[in-house]
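Report on the following structure.
Only one protein chain is missing; all other protein chains are in place.
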Amino acid sequence: MNPVYADHIATTPCRPEVFEAMKPYFMEHFGNPLSLHDFGQTARDAIEAAREQVAGLIGAKTEEILYTSSGTESCNFAIKGMTHAYQKKGRHIVTSSVEHHAVANPVKFLEKNGCEVTTIPVDSAGRVDPDQVARALRDDTALVSIMLANNEIGTIQPVAEIGRITRERGIVFHTDASCAVGNVPVDVEALQVDALSLSGHKFFGPKGVGALYLRKGTRITPLIHGGIQEGGRRAGADNVPGIVGLGAAAVLAREEMNDRVARVTDLRNRLISGILERVDEITYNGHPELRLPGNVNIAVNYVEGESLLLLLMHKGILASSGSTCTSRALKASGVLTAIGLSEQACQGSLQMTLGPGNTDAEVDYILDVLPEIVSKLRAMSPLYHRKD
Amino acid sequence: MNPVYADHIATTPCRPEVFEAMKPYFMEHFGNPLSLHDFGQTARDAIEAAREQVAGLIGAKTEEILYTSSGTESCNFAIKGMTHAYQKKGRHIVTSSVEHHAVANPVKFLEKNGCEVTTIPVDSAGRVDPDQVARALRDDTALVSIMLANNEIGTIQPVAEIGRITRERGIVFHTDASCAVGNVPVDVEALQVDALSLSGHKFFGPKGVGALYLRKGTRITPLIHGGIQEGGRRAGADNVPGIVGLGAAAVLAREEMNDRVARVTDLRNRLISGILERVDEITYNGHPELRLPGNVNIAVNYVEGESLLLLLMHKGILASSGSTCTSRALKASGVLTAIGLSEQACQGSLQMTLGPGNTDAEVDYILDVLPEIVSKLRAMSPLYHRKD
Amino acid sequence: MLYSEQVMEHFMNPRNVGELENPDGVGQEGNPTCGDVMQIHIRVVDGTIADCRFKTFGCGSAIAISSQITEMAKGKTLEEALAITKEDVASQLGGLPPQKMHCSNLGAAALRKAIEDYMARRPAELVQ
Partner (left out) sequence: MLYSEQVMEHFMNPRNVGELENPDGVGQEGNPTCGDVMQIHIRVVDGTIADCRFKTFGCGSAIAISSQITEMAKGKTLEEALAITKEDVASQLGGLPPQKMHCSNLGAAALRKAIEDYMARRPAELVQ
């Protein structure tokens, strides 16, 4: 049996159409878009066509798309670059307690280097309250950065409401949509954001390429200075095949969006309701509806996440966990703590993230296998015994 | 006839071996190296194997290689990151007048943001005098950044001598070797550098991937904060296929280095001596011997570079120029000005950069075609007339 | 995965899982809020560990270590069992990833606590 890949949040494979689109740009059309000659023109045309495709996926204007190397780079670019560009307003940043490291860590860096940071907490479903954001805004607020969808619990934030507030106050607003774009409909006009980060490998595009949407007129200081790529705002040789792949992934996502959402939501609902039927003492984390279609995040009481992953892997099921032991930094997930999970419950964290390539049979298989695995581990757990 | 690609400094095609090595990592082995499961392990093994290959090419230890998205990112990372990490020493930076924008522009950015910069001039061959670097060092010098090889005139700098001086003074030293690595032998021990930037697409590797060599014990502040990739020093999803391609390109470069240098030097010498025989009033820029093997940089008096490029392109020859009109920023090459070329001579700049894939027949063809083109343009030039 | 074959073998097929009825000694080490918890039961006959069981809440290495150390303890005198170090356990398992070495400490510590518990229950003269 092929492995059941239930870790789409970690990364996704390139779709064959994406790889086919990229292929000619490695050896045949290998020119540098900055070159004046024909090879350069071919490359330039390719990345400009992709820019239109990426813009089309999120309702942006073509010239509002800047290429980067990852969602993380986009977030760093937005956070450091906009804070720097708007420093005359002040050095206060508003963010949430459930941001990905790609946002939380540059914010922490800026905090150490003279910025002041207000971190908005979330409720037990992982949602930020827009009113709290409104109250946190100050005259010296340079930037608000609140994610669109959470990579662990899948919760989708009220970004449009926050966008309305920041726009009223004339404060620039970045949203990290790295795991949302391509998986749920995203429209920068509806969201009223000034900047938005996205990442190719989260929606069947290639690794090594991301983009930053930057609303026309929004100022930003480059993170990578150098040549005149991206209008001088993001220097460095263009990753032409990667960019072409990002464009192709954007086209597929746009075409398939409704199907993807419907199909993956259905798989997810079958998976979570099946688990809740078959296994007791489970917490289903995140918001029941306002969540990424494929995201199933649970806490399995009395067992530890890495053991769960290993036994699942032994059965050919690839998933992830927010437990201490599965984190290379040996820290339990901050997101699970932020929604109020006990530290012990965090240890039993299990995340399965489905994609449109998963099948009903795969979901059935997970539902077959998981209860036994949990029983086996609980039988070994001194904590489970205690409880009886 | 196939085009004659004489623009290897702009970029190079992926070698078939490189593309073959990358291929399985788009769809089959698509895992995220951070994932604990088998797909993650396969990806992790792949990027660690590549790290050893890249290290092997430049005489570094495996753990001294950090992946980035380009030579430009590597340079920004080194310059901003080391200046920040060593700011307690001071905020003085020493650099040269012929650096690529990838170095010059982050330095300029730091200068605007509180750093002091000393720019060392070059002689008419484009070389920095190490004694001048020594005299420029101060107690508050945080960083020296001098390139290894110049991307326009090909001149190779006395980096090892500078390295000896900076090491004695206990000052960290970065060299931008983006267009040198893979094309000439580079050994970080011989060069005595603390940091070195390299770029995949300059030596038949893929676009979208570079590396920073960082000597063990050298401090650096991340440019891209986020996850724990690269030991927390460079966050963002690993570009697994790109990294694998970089490794494969490094292996090829190491194996073929002697041949490449010999073959390309020979082609270059034939090209430049042929040109000097056939066309009068030409300046050959850069150092006669201490230069990149494939680099031919000339100033063709009385004509303008873009016109030269267009007519060459019409004949199927792809080259580049440092003239005002060929620059999208509408500025003549700062390097040509730095070596003392008159602004008028800069306008006649023509650069042809050869690679190991070029043939003797292609050189002969260029030599056949170029004199006519120059004559045609000179016949049209009011400056040329004047001179008689 | 990051584990040796031996670790995976013990993890997949852990030896001596469970509890003993009326154990002679019980030791528990670790803390559920920050990671692993190991509990070891021992049966002591003539100063020798005649039987040994574990229950563990923890990651793959924690379970493998529990399985391994209970195997190592069986048949050993109390003194010999007390001398088992975390390095002994790790090396019997073909090594552990660096960030997992702390787990191997838990095993030795839980075993020591079980032996101490046994000794604490005995009249003083027998403990000599």
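Per-chain numbering from 1; labels A, B and C assigned in written order.
As a convention for this text, a residue touches a chain if its C-beta (ideal position, glycine included) is under 8 Å from a C-beta of that chain, and two chains touch if they have at least 3 such contacts.
Please read these numbers as outputs of a predicted model, since none were measured by experiment.
When the whole complex is considered, the residue among B:Val261, B:Leu290 or B:Cys325 that touches the unshown chain is B:Cys325.
Listed residues B:Asn113, B:Asn269, B:Gln344 or B:Thr359: the one in touch with the omitted chain is B:Gln344.
When the whole complex is considered, the residue among B:Ile228, B:Val261, B:Met313 or B:Leu367 that touches the unshown chain is B:Met313.
Residues of chain B that touch the chain left out of view are 302-307, 310-311, 313-314, 323-326, 328, 330, 332, 342-344, 347, 379-385.
Keep in mind that, in the parts below, only the chains that are shown with their structure count from here on.
Of all chains displayed, A has the C-alpha centre closest to the centre of the whole protein C-alpha set. Centre-to-centre, using mean CA coordinates, chain A is 41 Å away from chain C. Taking each chain's centre as the mean of its C-alpha atoms, chain B lies 58 Å from chain C. Chain A and chain B have Cα centroids lying 34 Å from one another. The set of chain C residues touching two or more other chains comprises 1. For chain A, the set of residues touching two or more other chains reads 306, 313, 326, 328.
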